[in-house]
Structures are given as structure tokens and as C-alpha cells.
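Every protein chain except one is present and positioned as in the full complex.
Each chain carries a letter (A, B and C) given by its place in the written order, and its residues are counted from 1.
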Amino acid sequence: MTRRGKGKLELDPAVVRKARSLARKAGKPIVTLAKTHTTVSVERAVLRLAGLSGADPEGEPWVNHVVDAVRQDVGLEHGVALPVWHAMASGDYADLTKLAQRAAAGSVIFHAPEGRDATRARSASRKAAAAGLRKIDNNRKTRDRFTKKYGDPPKPWIYLIVATGDIYEDMPQAQAAAREGADIVAVIRSTGQSLLDFVPEGPTREGYAGTYATQENFRLMRSALDDVSAELGRYVRLTNYASGLCMPEIATLAGLERLDMMLNDSMYGILFRDINPIRTFVDQRFSRQIHARAGIIINTGEDNYLTTADGVEAAHTVTVSQLLNEFFGKEAGLTDDQLGLGHAFEINPTVPESFRLELAHALLARELFPNAPLKWMPPTKHMTGDVFGGYLLNGFFNLVGSMTDQDILLVGMLTEAVHTPWLSDRDLALQNVRYVMESTRGLAEDFVPAHDGFIVQRSHQVLGEAIDLLERIVDDQLLNAIADGTFGLMKRPADAGRGLDGVAKHSSSYYNPASELLDEYFADAKGHAR
Amino acid sequence: MTRRGKGKLELDPAVVRKARSLARKAGKPIVTLAKTHTTVSVERAVLRLAGLSGADPEGEPWVNHVVDAVRQDVGLEHGVALPVWHAMASGDYADLTKLAQRAAAGSVIFHAPEGRDATRARSASRKAAAAGLRKIDNNRKTRDRFTKKYGDPPKPWIYLIVATGDIYEDMPQAQAAAREGADIVAVIRSTGQSLLDFVPEGPTREGYAGTYATQENFRLMRSALDDVSAELGRYVRLTNYASGLCMPEIATLAGLERLDMMLNDSMYGILFRDINPIRTFVDQRFSRQIHARAGIIINTGEDNYLTTADGVEAAHTVTVSQLLNEFFGKEAGLTDDQLGLGHAFEINPTVPESFRLELAHALLARELFPNAPLKWMPPTKHMTGDVFGGYLLNGFFNLVGSMTDQDILLVGMLTEAVHTPWLSDRDLALQNVRYVMESTRGLAEDFVPAHDGFIVQRSHQVLGEAIDLLERIVDDQLLNAIADGTFGLMKRPADAGRGLDGVAKHSSSYYNPASELLDEYFADAKGHAR
Amino acid sequence: MSKHLESHIIRPYGDATGDGQVQVSFTLPVAHDKRAEGAALQLAAKMGLEPAMVVHAKQMGPHFTFFVVYGRCSHLVDLDKVVVMEREFPLLAPKEVSAAVKRSLRRPLVVIGACIGTDAHTVGIDAILNIKGWAGEKGLEAYSDLEVHNLGAQVSVPDLVEHAQNLKADAVLVSQVVTQREAHLHNVTQMSAAFREAYPAGTTPVLIVGGPRFDESAAAELGVDRIFVKGTTPGEVASYLAHRLCATPAGPRRPSANKKAKQKTKRAGVR
Partner (left out) sequence: MSKHLESHIIRPYGDATGDGQVQVSFTLPVAHDKRAEGAALQLAAKMGLEPAMVVHAKQMGPHFTFFVVYGRCSHLVDLDKVVVMEREFPLLAPKEVSAAVKRSLRRPLVVIGACIGTDAHTVGIDAILNIKGWAGEKGLEAYSDLEVHNLGAQVSVPDLVEHAQNLKADAVLVSQVVTQREAHLHNVTQMSAAFREAYPAGTTPVLIVGGPRFDESAAAELGVDRIFVKGTTPGEVASYLAHRLCATPAGPRRPSANKKAKQKTKRAGVR
């Protein structure tokens, strides 16, 4: 195993340490920013944690009604917890839903409580949030029980995508995928959900090129997979996307419905959805704290950079992003085994020695993050309508996965350039993976990059370029680097992009019971660690 | 490069030496047998070398008429040279063809000359044969000139098969294949030609699943390839089959028409065509002397064993056959760089670690025969109608070729289980090879089988089994081993099989000018070597 | 050789002229058994494959089977009946485009581009617009007399129209890559209708859409002026702009395509 010890790339530990400390330097200011701001979605997440769900007849969620109302009356900067639970204490509302309905009707006026009122509201809200976190903790225990009972599948875990747009079609397809050998099923979202500033409600039957992420859809799919897990005697994991404008809420719902992995990248929303950077980073930290608490493995999105930038030229931006995701993730309480850092097989296959370059990059990630469950993503950009050539390319992608000992393998489709996967595409893809994994099992031990050879030199070069870039980022600040198009060639200034208006700087009296509980939890988690 | 020095498999030189000396022991008696017998085809080859070609109106070649007539009159045991050139001297025949026509008409009676007649016939026949060998020598020079002029393509040489059955369809297809990237074009033969005890004449337009091997077809195809070689500035080699009942004649025609490689296995005819073992070994030695003289690279047929026997269980029979082919080849004057020893990717792909097993076997051949232009053959037996899976499997076959540094790569077809190759099958196959070779170029240097690991141990095991088998063969004689079904599970007793009646033991007065000249040639070739 | 070029009736080619050989694969919603293979052959026959061979059949789950079939296709292809949409404009070098713009407009030609709807696939439109360009050709931003505004991804139709008006766009370039449930057709039809609504008749900017799955000949139905498909290069687009906008500097500029579409849409005849 390459996991521990010297490593095949002869990376200099000092250099690696330097890369990490640069990432810390670059990330620190962002963390401060995140700690001193809140967003509408963070506040809505608090209410969801406290048990508020459902929507009005038009489908606008109650959490949106409440947060908008509070904001109108007292602004966002104090957080919604105190005004809301103060209102609960003042008025006679059976529960939060009643309050929400009345607020929606405009018949509630929120105040920022002071003194003893504030104290009372504070502890009431803390109780409510704690109840939500308990649910999350219990789900984590349940998952642990299942994985203990069934045992975990061998690595790499096979990751398959389902995307009919209709949750009731998704369920049988997901179960079929599991029977065909999927260890992880991801339900990709409808295009555009990431730009909605609310989370749709209930089961949904139509989306474009994906299915809406809703609490009910989460619940339905998780129970469908629990059934098939029992049938197969293998715990099948469920993945969705904590990204877009509702990242914190979706993370919370994932915790409440026992999802197992969430796509959750620190910059994807900024770069690929033009979401405001500050909004993203604030939402990011909260959602990662939730994921940490829920024992959810995050999947980062470095693969996406290589769909817009070149797989060779931009290789080091992947490394930089992985280091940043690692820093932000750990700062938010995620452990190594929750960091599903992403990378991809996206080099133009006509580049000479492209396969060795892929090996160099994949092995670099493997050795930089020996304990992270790396997510290895298949070729997409260079897939064409030549489905035969595409099938071959996916085989060589699988081979890199086997030779460099990746943990999560997203299965590539021969029809990537043609359509969203067909039943038969998926079946062929799984046969491809199975052949490669079985026939090359153990080959990693015979893969020993020549000392100072092509692969070793390339990996050192990429790490070097990553360090140079991190230094530049530290100098002119990460936000500016993003603004200048450092990642994926996208220019995203900090004062532009979607959702900026949903961001507020904490007032001196800001209070968020969820954050408080989460901070305490991780504080003494660290305590124990020491 | 793995070619020289220690080697990745840490093979013990003493063990390797032992394997070779056992092969010599096993082969020696066969060589004696071959040196003391002749066959109708050997004798016909002498006449072809002396310039006799053509056939009667029914298509029966003149060489057959003459040899049959001589045999009738004086038997085969003295060889045909003396009776024939004695007849030429006695009667007034413009040339051999005239003699043949008269012999066919039954109006020639052949005698075995004595004394001065014999001496005269001997030198006349020697002159005639020498003229033929000069043609062959000139062809060799021409080839050398071309390869010097164009330069040889990089290894591995891409080997493609053409098989329309019609030489006039074959020519454009072969040129197309060359333009698509083929370095070697093989025209496979019509089924059943190997069982004909004569070589068909002239250009042919119909064969089953292959095209007849005739002198004219050889000439046409070689000149078609000369044209495309000039066009591409790359010398494209031509391959055919020196096997079956007419092996010596076909070898001779190959030399006379400047073919570059010939399929020529010491046991294929015995095992897969049920040709009598003695007939085969006698024909074998003569044809290999011709190939040696002509600078033709032979391709042996170990791949075939694995189509009837299991790729894992029978792996060592491949090694044994390679060692025997090497011994017989060198004894007949072939140099290392003329020994295109065969092996194949025929392990059941569902066998765990099958890919590593293939690597072990391929690397063993590579390191046992560091200077032989090994011929690496694609999967056939385990190819199915799943053309996608087949395309993938061919990719992994190509990868073994790249990682173990093979010299001649026979390109596999995704439709192997379906039909003889289509134009598009060949084009897809070449794209497959190109991707694998380009993208993994140099990967061999990163392939270092773990010390005492799976691959090393497997290769040692196979070599060990090969030695055990060779010992058994040495004990109970090669001919008996063949009779007992040691190779390809086929039982072939020495006193059965086709063509036995065409074999004769030399009489004390046996004379064969071609053999004499060839023996002298190699004798002083060895002389120079010393 | 030449016969290949002359004969106008052709058939698929396996390894001999006229053999008509083709390969087909598909899934049928049945478990794998003899009947299933018969069903596969029945379908092949209906597609014109006779004789046909099922060379591979693999059951997937309890209710589906994947088939690979090879066979001789009886259908003929008549090359004379093939209708191809030839490029209706000359290919110009960047300099020539700029010259044409200068000559006819005497001001920069204003181009805006975007991915509309929920589509976030910007690589295609960027390939056309960004300086970096595509397939070795620089993008429109590199053209001296073109003023390019790239609005990026997931732009709503109202925003697009507003920008077009504020920037006085001469041409609007829209990309659509996601085609599930015909998303690209819905979005484009909606977009072109919105422009006709927002602009006085005949003054709408030139509407150009592109994407890998469009049918080049569907411009009229979609109410746009031109459709570009897979493999488009920036130079082609620039040349089209010059052809479309700089040929007749004075003359009115209402694309016949819009007329047609107008009649279709509710708002037909609005003045």
C-alpha cells in the first residue's frame, strides 16, 4: 500500500509542509470572514434544524417566510434565533409552523430582545437547535450500525449517477444500480436548482437533467437504498449536492435524512454558478460544520476546473484547490476520512504520454492526502461520439484508479458526449470497472515510478507550481485571486455574483444557537484529541 | 530498456541455461531425423529453386509432375536432382519446363546416374540451385536497401491481417492498411491450402476466409506494398504462411518473391493440421534454412496452443515450444533477430489478476529471448459478441505489449468472435493501438514487478514447469510427447497424419544441391562468427 | 477508386462493396431467453437487417436485456436525395470582417453572448467569444471592430433582452447545450419571442443560437436568424455577422425567419 511511509514520488516532507502552511495562510482571512458574517440560508438552516419545515400553498418554504420577515423588521445582522424565539415566547404559537404562517400573513412583528428576554430566547433556541443536532447524531449512529452490520465494501467504492428527474423513476433505477454493483448512488440535481434561493418541498417528478434536492426526495431515496442494502447485505451510500444558494439548508437536510456523502466544494458555486464569493464561503463553513457533525463525507469539485481549463496546464490548480478544501474542511471540523477530495482524468488523450501524466497527477493527490477518501473522476471533456474509443478511455481511467489506489471511483459512461446515461451504458460501465479492477488487482505494487523519472519529475513540477500559485494567492488575497480568474479561468469579483444581498455582517449581538453548539462540540472534540 | 542486464524477473541464468540445454537435448534426435530424410515437397522446392515453375492446364504444377515421375522410376530416396539433371544432360530439353512436360506425358524415364554421369548431373544441378539462391540473396539485398533508405518503423511493429480471398481485393486493402499505419501486412491463406500437396499457380480470386498462397499472388502483393512503401517512405513488410504440406516450396517462393516474414512453426502443422510429424520436421528444417538465407523473420505459432488449451494451465507449453523453435531455428541457421517467437493474451479475463498473469508470461518471454523480435498475439478465444468489452480487452492486450516491450504486435479486432475483419474494425483497432502506445510510451520503466511478488513468482513457476516438461520430453522422446497430446491437448502419433507417404529416408547416394549449398553457406557463416 | 465517387446509390460497407453490413445495439424490456433473442431479431428485421445475427445478449436486472446485432441492411442510400445546408456566406479573414464593419457601420458592431435558462455550459459560447478562441482561431473579442459582451451562464431571458437594449446590441449569441426534455428548443423559442415583443418589428438584433445538438435547418421554426452546430469556429460566426449585418448597410433588416416565426407566435401582427 502506498498509504503510509516514504511514498513512490519521493516527495520532500518539508515541501509538503510548506504547501499546507501556505494553504492555511491563504484560507485564514476567509475563515475570519465566514465567522463574522451570516446569510439568509444559514439562518434558514437554523430554523430547519429547530424543526421548521413545509411551505405555503405556492411552495414558498416557511423558513423563507420567517427569515424574510425577521429581516424586514430587525435586519439579518443579529441572526434570526433571538427574534424568533422571543416571538415564540411572547405570542401563543403552538409551534414554529404556526408562527411562520402568521408571519407570512404579515401579522407578526419581530424584535431583537434585550436582557432577560434575550437570555430566555437564547436558551429556548439552543434547546430547539440541540434537538435537531440530536436527530443528526442518531442518524450517524444508525449509519455506523449498518456499516458495522454489513461491513464496508472494498475500495474503490463504485459511484454511479442517477438522473431521471423523477424521484419515483430514480428509486428503482438507484436500486438497479446498487444491484449491478454500485456502492454509492448520486442523484444529480436539476439544472438551475443551485440558483434557487429556497429549497423546494415534497417529492418531485420533474427536473432537467437531474432531480430536485428536497427533504422528502432525500427521505424516499434513502429508504429505497436501505431496502436494497438489506437485500444485498451491503450498505449503499447516498450522495447529493450541498451547493448553490441553499448550501447550508441542504447540508442540514442531508444530516436529518442520513445522506452519506455530499458534493461540497469551497469554490464550485463561485466559479461555475457565479454565486457571490462571500456568500459561498459563509454558507460553506456552516454546511461543513454540519457535515462534520453528521459524519458525512464531502466530495470536492476539482474535476470541474479541468472541464474548462487544460488538464496539463491547470493540473496545479487542482492541487491548490485540494489543499484549500482540506484546510477549510478541517477548520470546520471535518476529519481526514471525511475529505473526499476530487481529481479527474481530463488530459487530452492525444497528448504524448498522457497516461503517464494522469498517473503522475493521480499519485500526487494520493501521496499528498494519504488518509483522505479521494474521489477519482472519469474523462468527460475529451469523450466524443466515438463510443468505442470512449469505452477504452474509461478503461484506462479505471486502470489509473487501480494503480494509484483511489477510494471513490465515479464510473465513466461511454456515451458521455451523447446523452445522460442509459441503463445499458451503466451496465457496460460497470463491466468495464469490474474487468479492470479484478484483472489488475495488486498491480499497484508493481508500479514503481522510476527514480527521478518522468512521473516523479512531473509530480514534483505540479507540486512546485501549486506552491508558487499559493504564494501568489497569499500575497494578493484569495478573494482577489478568484476575481482574477485563477481557477477554471473564471473571473469572479467578491462584490459581484448571485446572493450577495443575502449576506450580513454580524452585529455585536449576533446569536446563532447551531453555530454555538457546533463550535462547542468541535472544541472539546479537539480537547479529546489532545 | 529491459533487453539487457539483470532483468525484472530476476531469472537465474543457470536455470535459463538448463532450459536451453534441455531443449537442445530434446531437439537433437529430430534434427538427425530431418538430416536423414527428404520429402516430395523438399524435392519440389529444389526444382523451384532451379527455376521450374508453372503448371499443366489442369493446374497441376510441373514440379509435382517431375517429382512424381522420378519417384515412380527410381524412388525418392536418392533425391530428384541427379535423376533430373542426368535426364537434362541425356535428352535435348530446352529447359526444365520442357522436361517436365515430357515427363508429364510419360515420355521420360528417369535413372539414378553413376560415376561421371552422376558427377556431371551433380554440378549441373548445383549450378541451377545456386542461381536460385542468388535470386534470394539479391532480394535480401534489395530489402536491406529499402530499409536503409526508409529506415525501420519504431517497435512494436503493427501487424495487420488481410483476408478477402481475392488477391485483387487484397492489394488495395493491404495498401489501405499500410496507410492506416500497418508496418506488416499478413495475407492469411484460404482454409485447407495447408492440406494441398501442391502449390496452386497464378493469381487467385477465391478462397475461404483467406487467399491462396501462390508465387504470383506473392509477387503481386509485394509490388503493391513496394508502391505504398515508396508513397509512405516506410518499408511495409509482407507476411505469409510457410506451413502445411508444401512448407519448403512456399518458403522458397517467399525467398524468390522477397516476402519479409513467414509463419513457420515447428509443430503447428502436426498439431492443428494433423500433418505427419516426420514430414513436418523434415520440411521444417529445409524451409528454415531457406528463410535464414533469405533474411526472412519467422513467426512461430505458440499462440495457437492457448486457443485449445487453457492460458494459465498451459502457459509453460508456450515456453517449451518457444525454446524448441529457438533450437530448431538456430540449428537451421536463423539468427536471433529472425526468431519471431509467438505468445498470446489468451487467459480467461474473468480469472482474478488475469492482467498480471499476462504481464508475467509476456515478460518471461521477453527476458528469456531478449534479442528475438517477439510476436505478441491478441485475445481471440475469450472474445465474444460483446464488441465493447472486446475493444477494452484489446486495449489491455496492447498495454501488455507496451509494458513488456514486445516487437511485433498483431492487432486484435473487436469483432473477433463475429466475422473476419471489416475495414472499420481495422481502423478502430489501429486507433486503439495508437492511443495505448502513445499514452503509455515509456511506462515500461515504471513497471517493476515487486521483488518476489506475484509476477516474479508466477514467471518462475512457469519456467519451472517448462523445465519439468522438457525433462519429461527428453526422457520419452519429443515424438512420443507429441503423440501423447503434450501440446494443445492434441494427440499426434509419429506414424499417422497426413503426408507420411511423401517422406523417404536418404539412400547412401542421396544428393540435394540446395541443402549442400545451404549447409556450406552456414558452415562458413559460423566460421566467420568464430 | 473513382467508382466510389461516381455511384450515387450506395449501401453500407463491411468488407466488400454492396455487402450492406451494419452493427446495431439496443436494450429490450424483457428478460433474456430464446424469445428475447427472437424479439431482437424481429426488431432487426423491421430495421431492414436480414439476415441478422444476435452476437451478444446480456440480461440487466430482472426485466431488461442488452443486445448486439450484426446484419445485412437492405436499405439503399441515394446520395442525390441528400439535402445539405451549404454555407450561405463567404469565409472572411478577421481583417476583412473588420473592414466590412468599418465600411458599412462606421462604428463597432455590438455582440452580446450568453447561456440562457438554467444552462451553465459556457465552454461553447466562450470558444466563440473569448480571445483564446477555438480550434486555433481567435474568438470574436480579438476582432478589432467587434464590441463583445459575454454575459456568461444561466442568464434569464428578460435580463438578456434588457442587456441587448441597453448595449444597443446588433447581434445576440445564445448557447444551449443541455437538451434533456427539449430544454434547448423551449428556451430558444421563448427567447426569440421575447425579442420580437420587446423590439419594434424589424429592428430586433440578429439572433444566433448554437449548441452541439441543434438542427442547423431549424432556424425558422425557432424564430432565429441562424443556428450553428458542433464544431463551429469563431471565424465562421464572424463571417456570418459581416455577411448578415454589413452587406446591405442601408436596407431594412428583418430576417425572413422572424416573419415566419411571428405568424406562429401569439403576438403575431403586433405593431
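Definition applied: a residue touches a chain if its C-beta (ideal position, glycine included) is under 8 Å from a C-beta of that chain, and two chains touch if they have at least 3 such contacts.
This one's a predicted model, so the numbers in the text were calculated from it and none came from an experiment.
In the full assembly, the chain not pictured is in contact with A, B, C, by the touch criterion defined above.
The chain that is not drawn here is touched, among residues A:387, A:466 or A:503, by A:387. One of B:101, B:147 or B:424 touches the chain omitted from the figure, and that residue is B:424.
Take chain A: the residues that touch the chain left off the picture are 164, 169, 384-387, 415, 417-424.
By the touch criterion stated above, the residues of chain B touching the omitted chain are 165, 176, 179-180, 190-192, 195, 206, 208-209, 272-274, 307-308, 420, 422-424, 427-428.
Listed by residue number, the positions of chain C touching the unshown chain are 1, 4-5, 10, 12-14, 17, 21-30, 34-35, 38-39, 42-43, 46-48, 53, 62-64, 73, 75, 77-79, 81-86, 213.
Operating definition for what follows: only the chains that are shown with their structure count from here on.
The distance from the centre of chain B to the centre of chain C, each centre being the mean of the chain's C-alpha atoms, comes to 55 Å. Averaged C-alpha coordinates put the centre of chain A at 61 Å from the centre of chain B. Centroid to centroid, with C-alpha atoms defining each point, chain A and chain C lie 35 Å apart. Annotation for chain B: residues touching 2 or more other chains are 386-387.
Shared contact sites, meaning residues of chain C that touch two or more other chains, fall at 58.
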